[in-house]
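See structure below.
Note that one protein chain of the assembly has been removed; the remaining protein chains are unaltered in position.
And now, chain A:
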Amino acid sequence: MNFLEQYNYWIVIILMMSGFYIVIAHGNLIKKLIGLTVFQTSVFIMYISMSKVTGGTAPILSEAYKVYSNPLPHVLILTAIVVGVATTALGLALAVRIKEAYGSVEEDVIQEKDLQQEGSQE
(Lines give C-alpha, C1' and ligand atoms only; values in the text may rest on other atoms or scores of the structure.)
Protein backbone atom coordinates (compact mmCIF):
# COMPACT_ATOMS: atom_id res chain seq x y z
CA MET A 1 0.00 0.00 0.00
CA ASN A 2 1.26 3.41 -0.91
CA PHE A 3 0.43 4.77 2.51
CA LEU A 4 2.84 2.45 4.30
CA GLU A 5 5.51 2.41 1.62
CA GLN A 6 6.64 5.85 2.62
CA TYR A 7 6.48 5.18 6.34
CA ASN A 8 9.82 6.97 6.85
CA TYR A 9 8.18 10.28 5.99
CA TRP A 10 5.38 9.61 8.43
CA ILE A 11 7.94 9.04 11.15
CA VAL A 12 9.61 12.30 10.18
CA ILE A 13 6.36 14.22 10.32
CA ILE A 14 5.31 12.76 13.67
CA LEU A 15 8.71 13.46 15.20
CA MET A 16 8.79 16.95 13.73
CA MET A 17 5.37 17.86 15.03
CA SER A 18 5.98 16.44 18.50
CA GLY A 19 9.28 18.30 18.72
CA PHE A 20 7.63 21.52 17.61
CA TYR A 21 4.80 20.98 20.10
CA ILE A 22 7.26 20.51 22.96
CA VAL A 23 9.02 23.77 22.06
CA ILE A 24 5.77 25.70 22.03
CA ALA A 25 3.87 24.08 24.88
CA HIS A 26 6.46 23.63 27.61
CA GLY A 27 7.56 26.44 29.86
CA ASN A 28 10.68 24.73 31.11
CA LEU A 29 13.74 25.94 29.21
CA ILE A 30 15.48 22.55 29.24
CA LYS A 31 12.36 20.81 27.92
CA LYS A 32 12.15 23.40 25.18
CA LEU A 33 15.70 22.57 24.14
CA ILE A 34 14.90 18.87 24.12
CA GLY A 35 11.93 19.60 21.89
CA LEU A 36 14.18 21.61 19.61
CA THR A 37 16.59 18.69 19.36
CA VAL A 38 13.77 16.29 18.47
CA PHE A 39 12.60 18.77 15.85
CA GLN A 40 16.06 19.00 14.31
CA THR A 41 16.61 15.24 14.45
CA SER A 42 13.45 14.64 12.45
CA VAL A 43 14.96 16.66 9.61
CA PHE A 44 18.15 14.63 9.79
CA ILE A 45 16.06 11.46 9.43
CA MET A 46 14.33 12.98 6.42
CA TYR A 47 17.66 13.59 4.68
CA ILE A 48 19.07 10.18 5.60
CA SER A 49 16.01 8.20 4.58
CA MET A 50 15.52 9.98 1.29
CA SER A 51 18.99 9.05 0.07
CA LYS A 52 18.67 5.36 0.92
CA VAL A 53 18.23 3.20 -2.17
CA THR A 54 16.39 -0.06 -1.50
CA GLY A 55 18.86 -2.92 -1.80
CA GLY A 56 21.75 -0.53 -2.25
CA THR A 57 25.02 -0.82 -0.39
CA ALA A 58 27.51 1.74 0.79
CA PRO A 59 28.98 3.76 -2.09
CA ILE A 60 32.09 1.70 -2.80
CA LEU A 61 33.56 1.71 -6.29
CA SER A 62 33.70 -1.96 -7.15
CA GLU A 63 32.67 -4.33 -9.91
CA ALA A 64 30.65 -6.39 -7.46
CA TYR A 65 28.19 -3.61 -6.57
CA LYS A 66 25.88 -1.91 -8.98
CA VAL A 67 23.33 -0.29 -6.70
CA TYR A 68 24.36 1.99 -3.89
CA SER A 69 22.87 4.75 -1.79
CA ASN A 70 23.57 8.40 -2.38
CA PRO A 71 26.34 9.44 0.01
CA LEU A 72 25.96 13.20 -0.31
CA PRO A 73 22.92 13.73 1.97
CA HIS A 74 24.61 11.62 4.64
CA VAL A 75 27.62 13.87 4.53
CA LEU A 76 25.46 16.98 4.58
CA ILE A 77 23.61 15.75 7.61
CA LEU A 78 26.88 15.09 9.39
CA THR A 79 27.44 18.84 9.12
CA ALA A 80 23.90 19.59 10.24
CA ILE A 81 24.32 17.30 13.27
CA VAL A 82 27.40 19.26 14.29
CA VAL A 83 25.44 22.49 13.93
CA GLY A 84 22.65 20.95 16.01
CA VAL A 85 25.05 19.92 18.77
CA ALA A 86 26.50 23.44 18.82
CA THR A 87 23.04 24.96 19.08
CA THR A 88 22.02 22.65 21.91
CA ALA A 89 25.25 23.32 23.75
CA LEU A 90 24.81 27.07 23.45
CA GLY A 91 21.16 26.79 24.52
CA LEU A 92 22.08 24.74 27.59
CA ALA A 93 24.85 27.17 28.48
CA LEU A 94 22.35 30.00 28.27
CA ALA A 95 19.93 28.02 30.44
CA VAL A 96 22.65 27.66 33.09
CA ARG A 97 23.30 31.41 33.03
CA ILE A 98 19.59 32.14 33.17
CA LYS A 99 19.29 29.85 36.20
CA GLU A 100 22.10 31.82 37.87
CA ALA A 101 20.61 35.20 37.03
CA TYR A 102 16.94 34.51 37.65
CA GLY A 103 17.08 31.50 39.97
CA SER A 104 14.70 29.56 37.76
CA VAL A 105 14.41 27.88 34.39
CA GLU A 106 10.64 28.25 34.16
CA GLU A 107 9.47 30.65 31.50
CA ASP A 108 6.60 32.16 33.53
CA VAL A 109 8.80 32.85 36.57
CA ILE A 110 11.36 34.60 34.38
CA GLN A 111 8.74 36.70 32.65
CA GLU A 112 7.22 37.68 35.98
CA LYS A 113 10.61 38.78 37.30
CA ASP A 114 11.20 40.80 34.13
CA LEU A 115 7.87 42.55 34.56
CA GLN A 116 8.67 43.37 38.17
CA GLN A 117 12.04 44.77 37.15
CA GLU A 118 10.49 46.93 34.46
CA GLY A 119 7.84 48.10 36.91
CA SER A 120 10.42 49.15 39.49
CA GLN A 121 12.31 51.16 36.88
CA GLU A 122 9.34 53.21 35.82
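Here, contacts are C-beta pairs under 8 Å (C-beta built on N, C-alpha and C of every residue); 3 or more make two chains touch, one makes a residue touch a chain; residues count from 1.
Convention: contacts and distances are computed from a predicted model.
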| item | value |
| --- | --- |
| The complex's invisible chain, by UniProt name, from "Aspartate carbamoyltransferase", "Cation:proton antiporter", "MaoC family dehydratase" or "ABC transporter substrate-binding protein" | "Cation:proton antiporter" |
| Touch residues of chain A, complete complex, unshown partner | 20, 23, 29, 32, 36, 39-40, 43, 46-47, 50, 72-73, 76, 79-80, 83, 86-87, 90-91, 94-95, 97-98, 101-102, 110, 114, 117, 121-122 |
